[in-house]
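All protein chains but one are shown at their positions in the complex.
Note that the chains are named A, B and C in the order they appear, and that numbering of residues resets to 1 at the start of each chain.
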Amino acid sequence: MGSVKIGIVGLGRLGKRHAQNLRYKVVGSDLTAACSIVPEELAWAEKELGISETYTDYDEMLAKADLDAVFLVTSSSMHSAQSIKALEKGLHVFTEKPMGVNLEECRNVEAVVSRHNKQVFFVGFVRRFDPSYAYAKKLIDDGVIGEPFLVRSQTVDLDEYAEFQVDFVPSSGGIFLDCNVHDIDLARWYLGSEVKTVYSKGGSYVHKAFDEVDDADNTVVLATFEDGKMAVIAASRTAFHGHDTHTEITGSKGILKIGITPAKSRVEILDGHGARQECVKDFYERFQEGFLNEAQEFIDCIIEERRPIVSALDGTKATEVGFAMTDSFKQKKEIVLG
Amino acid sequence: MGSVKIGIVGLGRLGKRHAQNLRYKVVGSDLTAACSIVPEELAWAEKELGISETYTDYDEMLAKADLDAVFLVTSSSMHSAQSIKALEKGLHVFTEKPMGVNLEECRNVEAVVSRHNKQVFFVGFVRRFDPSYAYAKKLIDDGVIGEPFLVRSQTVDLDEYAEFQVDFVPSSGGIFLDCNVHDIDLARWYLGSEVKTVYSKGGSYVHKAFDEVDDADNTVVLATFEDGKMAVIAASRTAFHGHDTHTEITGSKGILKIGITPAKSRVEILDGHGARQECVKDFYERFQEGFLNEAQEFIDCIIEERRPIVSALDGTKATEVGFAMTDSFKQKKEIVLG
Amino acid sequence: MGSVKIGIVGLGRLGKRHAQNLRYKVVGSDLTAACSIVPEELAWAEKELGISETYTDYDEMLAKADLDAVFLVTSSSMHSAQSIKALEKGLHVFTEKPMGVNLEECRNVEAVVSRHNKQVFFVGFVRRFDPSYAYAKKLIDDGVIGEPFLVRSQTVDLDEYAEFQVDFVPSSGGIFLDCNVHDIDLARWYLGSEVKTVYSKGGSYVHKAFDEVDDADNTVVLATFEDGKMAVIAASRTAFHGHDTHTEITGSKGILKIGITPAKSRVEILDGHGARQECVKDFYERFQEGFLNEAQEFIDCIIEERRPIVSALDGTKATEVGFAMTDSFKQKKEIVLG
Partner (left out) sequence: MGSVKIGIVGLGRLGKRHAQNLRYKVVGSDLTAACSIVPEELAWAEKELGISETYTDYDEMLAKADLDAVFLVTSSSMHSAQSIKALEKGLHVFTEKPMGVNLEECRNVEAVVSRHNKQVFFVGFVRRFDPSYAYAKKLIDDGVIGEPFLVRSQTVDLDEYAEFQVDFVPSSGGIFLDCNVHDIDLARWYLGSEVKTVYSKGGSYVHKAFDEVDDADNTVVLATFEDGKMAVIAASRTAFHGHDTHTEITGSKGILKIGITPAKSRVEILDGHGARQECVKDFYERFQEGFLNEAQEFIDCIIEERRPIVSALDGTKATEVGFAMTDSFKQKKEIVLG
């Protein structure tokens, strides 16, 4: 069992987490290089992680560093180009979602991936690697709820981050692409089918500023799949109790609920407010195990020469559906895909 | 505080429950007459409730009995005509939902009600009188969750009753009218607004027989309201854990969940199946307090000369939206109301 | 099915509740007379319940009123004497707990009850008639948890009532007799055995005033039974979340928990305090169904000539064990009963 030499690209908040995992927690990972356009981030990598090989230019890293794989935690708009360059260089690639910011980018990546099918290409759909989401998949595969036909999934963020998000709407692509990409991926994964129609509604119920950028702070989408199955996908930027990402899967023999109450811990407090559980604040807190597990799985796939359970097609589909959901919202009508 | 002389009409399963409440549990109620076309039901009323004045004909009861009010628990198709006759006779009227099986019937009732505005007219939207649903309304009115803008509400029945329901689709009007009328009423009540658009999807995922009668066993509707608020309304006939009616209301400052786990009691069982709560089997079990409370409120409104919180307009709106939801499902498109 | 003519004695807070149930909610009950030494209470009974036959003297009521039964909701110190007088007069008797304030009183009642064994004698162990506690008994009898051998049961009151309780310690007999009588009764009922040893500990952790009257605000008792089974019985006067009465029964095949979170309703609130459930404030709120059910069962036992599931022996045992628990606390040692 050799180790996989990795160069991480992007060391913002999430990048730092990935870097720490790759440096200290992921078995078989050898984090040898880091790339960032922010000097402070590279200084952090040297000081905290002991990484001496740092780059401010991605192309230079690809040219000079002795790497087996890159780990892309850069801005969404750079994911596809950076993925393609690394693949063509013969490297394994982990890219954060989204795989591309439009359908053309996604398809370009897919094409390159298919030409490099001995290399591992991995899109960071972290929820699939959360222990509870993964266990739900196992229960479904074991037939515990019969045939699944309805997914309800939501991504809900704390209100305190909302105002900050307004400025990011142009680059994030808005609430459907920013929040619901994971829900789309989960619905496809659990239902084993492709989205055929989407119908989106929403509004700026709390923060009017989202109206001005043609976005919303709370949305609901009703989607149907090619085989008639359904999904209800919701997003909110205005919660006060916590980051409330949860999913429910209805099947012909039972129902699974995953994380309905986003409890911060196993502690319950009984006081003047009643019997209560404090909730997780953000997706970093909720999915810290998932982030570690997905990085481990990336490394294991490389070492064991396996294909990951997430494919480039999954990356394309999530983006495609996210855009259709956005179109439905803006055009105020049902959108038929494909 | 005098007592209100009541004639109950219809003594099927739900009728019997109402009759027992009116006879023994509702303060100020004097159940003096019973009407049914089923002789066994009248025999039951005599024997179990001691009601000697029984009728097989509704008109005869109206003509002969000394009544202040009628309590209609008959087939849906008879509600409007029987309501109108009693109102015109000067009686107070409680009618089970739906108020009418089509919009014309509903509007006829509304017109008669408006001409008899000193009489109490009460549509049996029982969930409003469930302690938890009523408490949620109070919390909302108290501002606990700020301005409510999204309701998610579902009515889910046990699978064991499903096959039995197929034959009733023609008379019940199908899953949207049969199951979701209460959810529609709750959404209107909590949001304080009228439905503007509905978009329905569903299928016969478990019992194909529903397909043949152009109905479904699981459905989801995404509705919008005149002021831009939203509701997600779901129905299912295929649950295995219990009758799972629950509702969630999202507001600008918080969220209320009502009855998310439909626990049968306060007992939790820890055994080889894990930590578990048994669930209520049907709406009789879930809403037994609601049935009692609504009957008490009907009597109190009569005695105290108050208007009930449910109006004839509420009855019309629930039916109107239920039909629009059905149309959307059958025509496979969004329906705009009004 | 005739009706049972009842005279209620004592119309304080709990007495009023019983009176309302007996007047309006209990099938077969005919509340014809009321007795109280407080004129305002009798005026309330006339005005609110329409009871014209009122007495300020218990003996006078027994002499003059045409009664089948008395319902005693008086001070604890009067229960045994009033029970005996009514039994000797040939009446059925419901008495609130405790049956007597010392063992001698209890045994006197037992003796009289045994000489009047055609009359119903009923001690108000209300928890046995709560739907969840009763359902737990059914599950145990059905063998769901195998052979039960350990009960953990607690009675916990809101801190806001604590200061008020200090003055009542001399008459109530202190925390073990005041709070734990129900827990003792439940443990005996579920385990089907008699207490053999008790070992009590406690203190005045929050309100030092209890120390001065040789009482405590929080206590725990470890009891063993004649067949080696065990119970842990706790009491607290210092809760902030609600009246938290709950019970857990461990058996050889599983565990039952009853009411572990004393939720006020089925409503959950998600806000800045987390995901929370408000809790019931007091035993009136928690056991309102139990109070109704026990009164109904009392009447049904009279009409159907059945024996109630609570006997005079149960009343004696609860008092006996309560005193032993108090002795153990005060003498700081294990007490062996019998």
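By our rule, a residue touches a chain if its C-beta (ideal position, glycine included) is under 8 Å from a C-beta of that chain, and two chains touch if they have at least 3 such contacts.
As the structure is a computational prediction, the values presented were derived from the model and not from experiment.
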| item | value |
| --- | --- |
| Candidates B:Ala111, B:Ala275 or B:Val336 - the one touching the absent chain | B:Ala275 |
| Residue, one of B:Val4, B:Ala263 or B:Ile335, that touches the chain absent here | B:Ala263 |
| Touching residues on chain B - with respect to the absent chain | 239-242, 244, 261-264, 269-279 |
| Residues from chain C at the interface with the omitted partner, ascending | 147, 149-150, 199, 201-203, 205-206, 218, 220-222, 224, 228-230, 232, 234, 236, 238-241, 250, 252-255, 260, 333-334 |
| On chain A, residues whose C-beta touches the chain left out of the figure | 1, 24-25, 27, 50, 131-132, 135-136, 139, 144-145, 253-260, 264-272 |
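Assume only the chains that are shown with their structure count from here on.
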| item | value |
| --- | --- |
| Approximate Å spacing (C-alpha centroids) for the pair chain A, chain C | 56 |
| For chain B paired with chain C, centre-to-centre distance based on mean C-alpha positions, whole Å | 38 |
| Euclidean distance of C-alpha centroids - chain A vs chain B, Å | 42 |
| Sites on chain C at which at least two other chains make contact | 264, 269-272 |
